[in-house]
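Omission of a single protein chain aside, the complex is shown with its protein chains in their original locations.
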Amino acid sequence: MQNSDFIREECGIFGVHGQKNSDVVAQTYLALYALQHRGQESCGIAVNDDGVIGYHRDLGLVPDVFTRDILTGLGKGNMALGHVRYASKGSKSRSHAQPIVVRHIKGNMALAFNGCLTNSAELREEAELSGAIFHSASDIEVISHVITRARLTARSIEEAVSFAMDKLKGSYSLVVMSPSKMIACRDPNGFRPLCMGCKDDNIIFASETCALDSIGASLVREIEPGEIVVADKNGVNSNRSHCAGKGTLCVFEFVYFARPDSVISGVNVQEARQRAGEYLALENPVEADVVIGVPDSGIPAALGYARESGIPYGIGFLKNRYIDRTFIQPTQLERELSVKIKLNVIESTVRNKRVVLIDDSIVRGTTCARIIRLLREAGAKEVHMRVSAPPFMHPCYFGTNIDSRENLIACKMSIPEIAKWIGVDSLGYLSVGSVLKIAENASCGFCAGCFTGEYPAPGPSMKAGTKFDRRISEKAGEEE
Amino acid sequence: MQNSDFIREECGIFGVHGQKNSDVVAQTYLALYALQHRGQESCGIAVNDDGVIGYHRDLGLVPDVFTRDILTGLGKGNMALGHVRYASKGSKSRSHAQPIVVRHIKGNMALAFNGCLTNSAELREEAELSGAIFHSASDIEVISHVITRARLTARSIEEAVSFAMDKLKGSYSLVVMSPSKMIACRDPNGFRPLCMGCKDDNIIFASETCALDSIGASLVREIEPGEIVVADKNGVNSNRSHCAGKGTLCVFEFVYFARPDSVISGVNVQEARQRAGEYLALENPVEADVVIGVPDSGIPAALGYARESGIPYGIGFLKNRYIDRTFIQPTQLERELSVKIKLNVIESTVRNKRVVLIDDSIVRGTTCARIIRLLREAGAKEVHMRVSAPPFMHPCYFGTNIDSRENLIACKMSIPEIAKWIGVDSLGYLSVGSVLKIAENASCGFCAGCFTGEYPAPGPSMKAGTKFDRRISEKAGEEE
Amino acid sequence: MQNSDFIREECGIFGVHGQKNSDVVAQTYLALYALQHRGQESCGIAVNDDGVIGYHRDLGLVPDVFTRDILTGLGKGNMALGHVRYASKGSKSRSHAQPIVVRHIKGNMALAFNGCLTNSAELREEAELSGAIFHSASDIEVISHVITRARLTARSIEEAVSFAMDKLKGSYSLVVMSPSKMIACRDPNGFRPLCMGCKDDNIIFASETCALDSIGASLVREIEPGEIVVADKNGVNSNRSHCAGKGTLCVFEFVYFARPDSVISGVNVQEARQRAGEYLALENPVEADVVIGVPDSGIPAALGYARESGIPYGIGFLKNRYIDRTFIQPTQLERELSVKIKLNVIESTVRNKRVVLIDDSIVRGTTCARIIRLLREAGAKEVHMRVSAPPFMHPCYFGTNIDSRENLIACKMSIPEIAKWIGVDSLGYLSVGSVLKIAENASCGFCAGCFTGEYPAPGPSMKAGTKFDRRISEKAGEEE
Partner (left out) sequence: MQNSDFIREECGIFGVHGQKNSDVVAQTYLALYALQHRGQESCGIAVNDDGVIGYHRDLGLVPDVFTRDILTGLGKGNMALGHVRYASKGSKSRSHAQPIVVRHIKGNMALAFNGCLTNSAELREEAELSGAIFHSASDIEVISHVITRARLTARSIEEAVSFAMDKLKGSYSLVVMSPSKMIACRDPNGFRPLCMGCKDDNIIFASETCALDSIGASLVREIEPGEIVVADKNGVNSNRSHCAGKGTLCVFEFVYFARPDSVISGVNVQEARQRAGEYLALENPVEADVVIGVPDSGIPAALGYARESGIPYGIGFLKNRYIDRTFIQPTQLERELSVKIKLNVIESTVRNKRVVLIDDSIVRGTTCARIIRLLREAGAKEVHMRVSAPPFMHPCYFGTNIDSRENLIACKMSIPEIAKWIGVDSLGYLSVGSVLKIAENASCGFCAGCFTGEYPAPGPSMKAGTKFDRRISEKAGEEE
């Protein structure tokens, strides 16, 4: 539960290539609704009616932005592209919503992506040096420039995408909709998921399989790391010239981001989380009377821990269903209440019991400490916290939004210190070795850089990043 | 899950008597937020600032109706009264929102209630014969008239409430706020819950204890069936002249309505639901590989069934968190999808398994049949449905809104016929005997009229009800 | 212009009796839109479909409250009743919106009125002593009680209205819609206008003829002071038992309230205002170069002044068309700007000219002083202010909302003092004698109590008014 404020996925994407006048807008709407957990800040849909591209995007949740009138206004088409974007408190801005729709010398195109470029500043500067203009600070606008420039010499839009991939560094699962083609690609590491499905004659690209399920489509396969897949009226074609191995998927997709009913690289996410709980029980056993999970993210691992340990599983909390809607701030009532409004302990589950409490992470520790206090007040005799992932210690450069190091409790305290600070009788984390095994039958490798500090690809060039920021925020001198 | 459209609680109420300028409005807001599951149609708050009563009420959820500006506009006070009302599709109307605030010869008062009068039409006619006017068809307006007329001869508002209780038939948990007093009472059967709590010097009345928890208040005790409790500046006084036994609480509060973390008559609701699952396992055993529950209502009983049977508990479904917000209708895409959007099967849990599926009711059977089909499509080898309550067969006259008999599948088919129709390998319901034992340590008795057709109090006089309806909907003739 | 904040009409009403399924709702919508100048706070429409009365009312302007969906939702009917209510800054409340719809022993009815009772408190107390309840402090609720009680012994609803008129004191133009009849009546003084029109077979009652024009209906005649007119399927009947002379219409209807295109008692309002300007020129001549009016209310009198005096008429100001929508407060920028935003001087009209400035009133004088300063800054050599009504000196008890005496500049200063204070070279008001002649061909007499202090009917009993207020706002003692 507590992660929602501190760790965030960047985005979810969905594209469908279908027949003239098929219901691609309704399918995209439903799919974005299923992908809503990947981004709650903004959303958008672009629809392609034989080359004429219309779109709508705004801040807000999918069902709030896409009212009946808006959906009707988008009309019919033969292709559609959709996007949901994460909620960032400070920088809510309509100008970051996707898909973006641009016009270039060879026509128009819409783009939507999930990921994070590490050479965004360099690519931006290169474009600007030849007179390019940017309307936002987003990576997707940089990508659209790189593809557009490549398009000047490429024979086709898919060749332009391939040329662009030679220049783009970092993580990207990208879908490009041209007047007549839908093109999906993943960076060669395959940091972010992207799969292909089908329904009747429609070809579908989606961040997760739950989006396919929501419209009754079937999974065809994953897009491979480095692969470019083109869907057009002639069918589906693949370009694997940038492929180089099984890739390094962000392991946090299995730990936290993806929806439990999704299947990634052949492994069900819910199952991987239960397995994390099982390994956790093996590595950090304890004598106790009940295992409970923090809703919703800690529940599957709690079930796995209970199964492996033989300690009964119990429902420890009631989570308010209307949680996202309130604006009451901690300062308005006592601070302690801010957790209670969202999460109430079910006393009969924990009174006079030795409780194993499972969650998937401890970020700042404050929410965690409050939850533990609630358990104590409700009569728990002992509280043993078990975390179904290793401690966060390092930044992510590939699309996971983690709190800054000075806020991460694991960067500031040892495990016994954390245990004392949050008020538990014992504390155990899953080992890095085990987290890499929770989806061991997966067809992909994993990036666990946020746990280990070892990354499968270089991070960003700081110098360039700094330069860009300076230009935006500083007063221009006479060189102007 | 499927009950939300077909079975509904009437309302939730909350009142707080405090000190001048205490934060009674914020407390009422938070408490209504915790009671939101008892009513999603409309809500309202009345605040009493030394006898001056202001209020706001509207259609919508608590966090949508009570924006920061509205809450600020309500100001401070020493007492507040709040209400949430159920969602009825046809008759959404602002004029039914509570609390109502009225002025009479001795001053003003605000009223909020949960329940259903069985002699509403007679009381209304009696008032009209002496010239009374009604602005709505609601019971609460009838109650306000009965109390007001009693007040003409009573020495105090609480005596007027007592006089009124001699006339009111049916179910009512009622809180009345006068300029200087907060008065709570329950009908002598105590059909609907009502408890008393305290926080610092504040005295609180609430439908459920979860509302107390949400503001950090402590439970003092239940209001007894037939009891009148008065909170004013001199403290708390009780009048038990209408008390007559331990009452007959609606058993459906334990089965479905109340929030799992609430405690009613000394019994935790979550625990009662798990116990329902245990009895269900004892009464309806089956050989199977996994027990799953339909979220959210079937989960606790599924856990109980798993514990008692020894069959592993699993998480069978992912429920979309944004479920309440969408407007997509079954007609817009295939009908089958309407369930899939809200609920997706976690295939790894059920594939090639013999599945026990638990829910707390089968109303029309259509949603249930679709869920079962999803399980089959996901590879479940066998599906054994177990329902943690007896079949609905009879109307409720005391505040539960049940679908009409012609829609209730249990009124039309035998259990084997239902099993065949919804597509399960076996079907079992909890017996009436067992449902009455799920909260057997409770200090109260139970009404199970909707299961048995035997009611602890008379139903409404149909003749009068008809007369009233006729007057509203028929053309008036020359007698006018 | 400046009157909008300080002097307000109470309301506008409209009722139509037609055929089954005629478009009475659309007609009422258009008519209220035409009557919007009589009230901008709230509005409402009640529609009667063969005795079943539905309604919608809310705070806001007619086109904002009645969206397409709301209008469609009201459906069809054979009668409809509409109301607009004035904008009061302090006490905006949905509970004062009209029409009100009530149910009583003989059926239901909707009521809408324009006026002000002077014995409201006594009638309320009388009702309360027999157990009545009030949901608001409005006169219309009192009227509904008086009619309902009369209905207990009356043979018909129109007889009940007649009985009620024996008890009601003050001003009222009232329309009552019963299941099968539409009944209009005016108080015996006829303080507020009310006319009857027809279109095809529809019988229409409206505050002003501009509402008839807006739907293409024809004026039949005025409702006489004291008259009751009943429209039902048998046609139109009149009861003149309370009639007693030609009445005393509020002269301010001609001076300010009514729309210029309306005709009241046979006199066009625009013409009356021009005539006011003509008398003003005769009574207060001055040598000057141009006559200008403060938009919109001063324009007709300016034209009359110009005609009579022979001084050219000019357009002195540009009024911002979007004036009602802004929220910028005087404190946010310099105070002087608050007028400039709404009204800009057209410099070429006034530079180096001797200007006659016409408005219909000076209330507090502050806005007026600012306008005059703008004229000076724009180069006016002299400014001679002429007011097309006598000075306000007295309260109105019959439905005009005037600022309190301590704010009325004419109660605090002599005319030369006012002239000096607002900064004009000379100042003249229309005499009482002349204002009573501006509509001298009218079929009615006039009330000019706000100018003279002499009223054609008694004002309210203060004692009772006080008592009521005390009960609402004071803390109740032990007598409760």
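In order of appearance the chains are A, B and C, and numbering begins at 1 in each one.
To be clear about the criterion, a contact is a pair of C-beta atoms (placed from the backbone, for glycine too) under 8 Å apart; a residue touches a chain by one contact, two chains touch by 3 or more.
Just so it is clear, the model here is predicted, and its values are computed rather than measured.
Undergrad: Given that one chain is not shown, what are the shown chains it touches?
TA: Every shown chain touched by the left-out chain: A, C.
Undergrad: Among C:D213, C:E253, C:E278 or C:D360, single out the residue that touches the unshown chain.
TA: C:D213
Undergrad: Looking at C:L61, C:V101 or C:I311, which makes contact with the chain not pictured?
TA: C:L61
Undergrad: Which is it among C:V345, C:A380 or C:L408 that touches the chain not included here?
TA: Per the contact definition at the top, the residue touching the missing chain is C:V345.
Undergrad: For the chain that's not shown, point to the residue among C:D50, C:E125 or C:E271 touching it.
TA: The missing chain is touched by C:E271.
Undergrad: Name, in rising order, the residues on subunit C that touch the hidden chain in the full complex.
TA: Considering the whole complex, subunit C reaches the absent chain at 23, 26-27, 29-30, 33-34, 36-37, 61-64, 67-68, 210, 213-216, 259-261, 263, 268, 270-271, 296, 299-300, 303, 307, 312-315, 317-318, 320-322, 325-328, 332-334, 336-337, 340-341, 344-349.
Undergrad: Touching residues of subunit A against the unshown chain: what are they?
TA: 50-52, 100-108, 125, 127-135, 137, 144-145, 148-149, 152, 156-157, 178-181, 471-476, 479-480
The rule is short, and it goes like this: only the chains that are shown with their structure count from here on.
Undergrad: How are the chains arranged in terms of who touches whom: line, ring, star, complete or other?
TA: Line.
Undergrad: Based on CA centres, what chain would you say lies at the far end from subunit B?
TA: The most distant chain relative to subunit B turns out to be C.
Undergrad: Quick check: how many Å separate the C-alpha centres of subunit B and subunit C?
TA: Centres of subunit B and subunit C (C-alpha means) sit 47 Å apart.
Undergrad: Quick check on subunit C: which residues sit in contact with 2+ other chains?
TA: none
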